[in-house]
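One chain of protein is taken out of this complex; the other chains stay put.
Chains: A, B and C, in written order; residue numbering restarts at 1 for each.
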Amino acid sequence: MGSRAHAPADISCLLQRLQAVRQHSERLIEGLEPEDLCLQGMADASPAKWHLGHTTWFFETFLLEPHLPGHATPDRRWGHLFNSYYEAVGSRHPRPERGLLTRPAIGEVLAWRRRVDAGLETLLLELDRGPAEAAAPLLELVELGLQHEQQHQELLLMDLLDGFSRNPLEPAYGVEPPGAGAPDTAGGWRSHPGGLVEIGHAGAGFHFDNEAPRHRQWLEPFNLAETLVSNEAYAAFIADDGYRRPELWMSEGWAVVQERGWCAPRYWRGDWEFSLAGRRPRHPEAPVRHLSWFEADAFARWSGGRLPSEAEWELVVTEAAQPGGRPLPQAFGALWQWTASPYRPYPGFRPAPGAVGEYNGKFMSSQFVLRGSGFLTPADHARPTYRNFFGPHCRWMAAGVRLARDGATRPC
Amino acid sequence: MGSRAHAPADISCLLQRLQAVRQHSERLIEGLEPEDLCLQGMADASPAKWHLGHTTWFFETFLLEPHLPGHATPDRRWGHLFNSYYEAVGSRHPRPERGLLTRPAIGEVLAWRRRVDAGLETLLLELDRGPAEAAAPLLELVELGLQHEQQHQELLLMDLLDGFSRNPLEPAYGVEPPGAGAPDTAGGWRSHPGGLVEIGHAGAGFHFDNEAPRHRQWLEPFNLAETLVSNEAYAAFIADDGYRRPELWMSEGWAVVQERGWCAPRYWRGDWEFSLAGRRPRHPEAPVRHLSWFEADAFARWSGGRLPSEAEWELVVTEAAQPGGRPLPQAFGALWQWTASPYRPYPGFRPAPGAVGEYNGKFMSSQFVLRGSGFLTPADHARPTYRNFFGPHCRWMAAGVRLARDGATRPC
Amino acid sequence: MGSRAHAPADISCLLQRLQAVRQHSERLIEGLEPEDLCLQGMADASPAKWHLGHTTWFFETFLLEPHLPGHATPDRRWGHLFNSYYEAVGSRHPRPERGLLTRPAIGEVLAWRRRVDAGLETLLLELDRGPAEAAAPLLELVELGLQHEQQHQELLLMDLLDGFSRNPLEPAYGVEPPGAGAPDTAGGWRSHPGGLVEIGHAGAGFHFDNEAPRHRQWLEPFNLAETLVSNEAYAAFIADDGYRRPELWMSEGWAVVQERGWCAPRYWRGDWEFSLAGRRPRHPEAPVRHLSWFEADAFARWSGGRLPSEAEWELVVTEAAQPGGRPLPQAFGALWQWTASPYRPYPGFRPAPGAVGEYNGKFMSSQFVLRGSGFLTPADHARPTYRNFFGPHCRWMAAGVRLARDGATRPC
Partner (left out) sequence: MGSRAHAPADISCLLQRLQAVRQHSERLIEGLEPEDLCLQGMADASPAKWHLGHTTWFFETFLLEPHLPGHATPDRRWGHLFNSYYEAVGSRHPRPERGLLTRPAIGEVLAWRRRVDAGLETLLLELDRGPAEAAAPLLELVELGLQHEQQHQELLLMDLLDGFSRNPLEPAYGVEPPGAGAPDTAGGWRSHPGGLVEIGHAGAGFHFDNEAPRHRQWLEPFNLAETLVSNEAYAAFIADDGYRRPELWMSEGWAVVQERGWCAPRYWRGDWEFSLAGRRPRHPEAPVRHLSWFEADAFARWSGGRLPSEAEWELVVTEAAQPGGRPLPQAFGALWQWTASPYRPYPGFRPAPGAVGEYNGKFMSSQFVLRGSGFLTPADHARPTYRNFFGPHCRWMAAGVRLARDGATRPC
């Protein structure tokens, strides 16, 4: 899915990275009670144990089963349980019923992880002894599996927060990672003249298929906010009847507001906020989070601005990262940032071949793109070209808002 | 709720019984994985941990809080979590979301049980030192709490079976209790002349409010089957297109058959059957189980018989238990037996006073009565006057069918 | 379905009655706009045109097609459209979509009625010339068809009221029939000693299969209210928080109250009431109407009384109709009266043979019996043994409440 051929030396690197990523997943469940491992708060979310199993299934299915003779899966039926959405690979347990899978028990899942880790190590060592051309596609798949596991590390935490939020006891998972609510007081706008620009991934590093191909796009002049919208600013929107004025909302979003009785971001509770650290006071200057696209869009309209397109966001962040550039605050590691761009293929997009082609391409309708990364995202899992996506009503992920506005018209 | 005044000696009996019943509940979860404790397969069912908590809440709420000064509940909010349906006592966590309560963890719940058990012992010893008249109503409440806990012991196992049945791995809980599938080959009919009879509970022993008052009823002559309908007999109904002939069904039942695609009892899987012992072959002569009232009623119509009224069932079982009587086979300890009787109050029925009046009385619409007891029912939790009840579409409890038919007309 | 053999002279009577009943149906739509004829306010209701077609289909299907050679239906496909629930007769258009059947147009339906009426006259004249034994079962079917059409005359008006109630313009159908809101100020109770009594239909006149067989039943002493509960009395229940006190309600009914936000009878609108005569002031002394069973039951509990069993109601009304008896006020022609009795078969019940056996018998679960008749019921369509039935949540029919209470215990 985009990573290019590895030199032999890469393999030991990859092995180290494999161990680090796999262990990190397991560290995430350390503070939990056994019952928590099966918690599924809603159909969109999955239990922690399922994430640990699914990421293991991914490696076993796409690497060990086809390429490591002699590897045996502990139970043929587990494939059905831990397949997420790969139609080409076989049948699947219904997503809303993942929380009912109390078996295999966590001990069995962790033993399976051990076995798959060992298999991957064996496979990598074998590849190390063989020709580089043969190794390359498999190494790419290993890398894809690691990126995949990192995505699920974030999902595991998002899903746990959702599940815990439904318990009146308001359980705390632990301390929040740094960056979660860090205010940035820079403020102001960064202006860009637009023009014929290029966006999308090119070159050697790993990227998902949906980030390519790099392509040209015309942009009018625009401004992008230096920082994310704060709790305080969002509270002003609420105080100004933001959730009661239909003219601020997409018609579809207004229907959701009415139906679900939305009147604040998902985890606001009075002056407090529910978080992985439990209920705690809300910092006015911290970026507002757990907003749907509908809320982000309505807020932007109310503020007189708009959401940036994904090209605008990528352009500014990429240029800011050039030597001599001034990095855009809160671009990464704070909150995912909603864009005005529906999630669609780039011109010339081709899904990765085989079953992993289902990874991204089939979700390109009725969703919006988010850019950047969040405080729950693994630190090395971020790129200026990264395209995250969710439906416009979703708000259980750590999403916030960065505003944009049209720029001065350039002389033609 | 019906038990009458206890002599002083009763108290030590009750203490022993208290310990036995409470320990039995905890023994039920011994073979389970921690994740299993939070399993809730459907809205009608509850997780095992919730049952352990709810029965404890019942004792704490109705006995310790009002009557044991100094008793403190571990967490005020648990009352909301573990109240089942007592509107008079306060708010409740939504029933379909009990499986999301991963906290309090099992350890906390077991510690709570310890504390409540200790409180109950203290209370009983105090009552022992006081006047009998003052003690009587509280002893009745303790007895009610024990009966209540026994009901939940059966529910815990029914609910677990439901939850496990949704896992493609078909987990086994353990060996089934004896009596589960014991065939009885007696066959034949027991005839009764009917007449002006009395049913309902009278006298000293414990009974639920819905079993009283004892009252007169007129019955025409009838016959009651000696044994329960077998798997084999039920298979003949299926083979004769029983599930495809609307004329055999109540209109409401036929709609359920169509909508849910019913074509066999709930846990039949080909020639096998899912059970607490996992998937296993079905014994043709064993009584068919896990039928809804709709299926029981359709089968009865197909067979040329009918379901007995609850009065017919009670009359035969009571008379059979008289000295010199011949006990009715499979009346108790095999399967609950659907009757033709809607669950309604007996003439002159008065719910128990106070919040425990919600125990039975408010469910007297749109349900049917089942009589006897099942293989999951605690052995000493059965009476000829016992009235169990479920909606006509329910089939996750261990319910079977005993047929009846009209008798010869008596000379006037 | 219960009527017995007719003497030859009956036939001309029947012919006259046929014409009268059939014409009455058509008179019911005289004041309507063409669009009104297709109005279906909810899945439980049917459009007026559908009622006119369905009653015609009934005669054609059960009488003309099997017994009048040469009779041709205008369109084979209409059978599918106008079959209500007779599985034995063939497929059916989904009930909730009857309002979508804008064709056949009303003109075609009326022409069909003409043709079927003519066919029935021909058939009756032929039967008149043949042997009485051969005629009898067909004459019974004609009578059943007429009773059936009379039931639909009431349904047509109930359904229209429901449909009109959903239009903010609050259209009026016309003047209400007398008896609709007539207050009766008799008050007081009529006591009955109970004992071994008989209820159910016996003898020669027409009755539905569900009214038979006549059978014995034991009743304890009881009292039955002389009159129906008034709007004023019901308003006192509301003022006393009747809709906000769960202890007054069946658990199932309380859930409906919460879910649908019930806070008054269905057609109350402030101090007014919606009716077939449009919106108009509510008369405090008129009997309260359009209550569900849940509301009737809750009101009775609040008042300290209870609903009567159907046997109690029938017994009092039958005895009151004996020579020298004092008729029970508002027994007929005012409102249907909810009873405490679930709708179940009488001992020894046998459904009518053939497809018309689906008329009543298959609805004997999850419904309650109503007795008497209402102001929308055709005047000659009432009997002390008549058993009407609806689900406990239904309230679009003209149903009210007559209270009962336990009587003094008789000396044994």
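The definition used in the following text is that a contact is a pair of C-beta atoms (placed from the backbone, for glycine too) under 8 Å apart; a residue touches a chain by one contact, two chains touch by 3 or more.
A quick note: this is a predicted structure, and the numbers were derived from the prediction, not measured.
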item	value
Chains on display which the left-out chain touches in the complete complex	A, C
From C:34, C:90 or C:187, residue that would touch the chain that is not displayed	C:34
Chain not shown: contacting residue from C:26, C:97, C:121 or C:380	C:97
Touch residues of chain A, complete complex, unshown partner	85, 87-88, 196, 215-218, 220, 246-247, 249-254, 293-294, 297, 340, 342, 344, 347-348, 357-358, 362-366, 392, 406
On chain C, residues whose C-beta touches the chain left out of the figure	33-39, 41, 49, 75, 77, 80-81, 93, 97, 99-106, 163, 166-169, 171
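Definition applied: only the chains that are shown with their structure count from here on.
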item	value
Chain-level touch network, classified as line, ring, star, complete or other	line
Chain occupying the middle, per Cα centroid	B
Distance-maximising chain from chain B - centres being C-alpha averages	A
Centre-to-centre distance between chain B and chain A (centres being mean Cα positions), rounded to whole Å	48
Between chain B and chain C, centroid-to-centroid distance (C-alpha), Å	37
Residue numbers of chain C (touch at least two other chains)	none
